[in-house]
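Let me give you the structure first, and then I'll get to my questions.
What follows is an incomplete set of chains from the complex, kept in their original frame.
As written, the chains take the letters A, B and C, and residue 1 is the first residue of each chain.
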Amino acid sequence: MQLARVIGEVVASVKDVNLAAATLLVLQPLSASGEPAGRTLVALDSVGAGVGETVFFVRGREAAFPFYPAEPPTDATIVGIVDHWSTE
Amino acid sequence: MQLARVIGEVVASVKDVNLAAATLLVLQPLSASGEPAGRTLVALDSVGAGVGETVFFVRGREAAFPFYPAEPPTDATIVGIVDHWSTE
Amino acid sequence: MQLARVIGEVVASVKDVNLAAATLLVLQPLSASGEPAGRTLVALDSVGAGVGETVFFVRGREAAFPFYPAEPPTDATIVGIVDHWSTE
């Protein structure tokens, strides 16, 4: 998983039927020091996250797990809202 | 998922039988600010997208989901046409 | 798999129900020479690892295997604590 900041939202009228109810958020991944790290991406939300929040998200096949038994065609899904994190 | 612009099309007479009906589009991924970001790739289309449109696409195992129960050997599929997106 | 050092922990009250019991650790991947190599990430722990330890972790679909039959939405899981490693 990676830490990220929710920085925006995508509006798409024409999309896969299994994404009809999906919220499409734009994420900026963050390093452990809280700096932007890597390319922005579009993720589904499964925990009620919104713009401005710090979250962590999962990539790949597991990105569909939170929606089980539905199987939306997603490769990135927010699975938690971060309260805080520590580093050495 | 990633935002991308459809910039071309691939013609291939010899291809996997499960790609026979597929439209193969060339995508340029975009950053959240709309700039080209990362390498071009070839994706299948599942929503009727065409050259010049802004779309979002899914990578990996989920790229075959929109074609279920068919299972084309694809690792990238367009799953939505973007109307617009916002960023902070 | 990759070698990594556990450098921190993430606290998240709101998260996927299948992550309720999960320990979320921050990892810094390491090269074969023991230097930081690549971006930090968040991983689940399956072996009792803690901050300061050197571990190896698995990415992707297999990251859920150690928790079978549970299927937490994880794309990175610590699967071993490293005693030592050799290189030519």
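A few comments on the model shown:
Definition applied: a residue touches a chain if its C-beta (ideal position, glycine included) is under 8 Å from a C-beta of that chain, and two chains touch if they have at least 3 such contacts.
Being a predicted model, the structure only gives us computed values, none of them experimental.
For this homomeric complex the structure file specifies 5 copies in total, of which 3 are displayed in place.
One rule holds for everything that comes next: only the chains that are shown with their structure count from here on.
Averaged Cα coordinates give chain B a centre that lies 31 Å from the centre of chain C. Centroids of chain A and chain C (each the mean of its C-alpha atoms) stand 19 Å apart.
Residue positions 61 of chain B each touch two or more of the other chains.
On the side of chain B, the complex with chain A involves touching residues 1-3, 29, 31-32, 37-38, 46-48, 56, 58-63, 65-66, 77, 79-88. Residues 7-16, 18-19, 24, 26, 28, 39-43, 51-52, 60-61, 63-64, 71-76 of chain C are the ones touching chain A in the complex.
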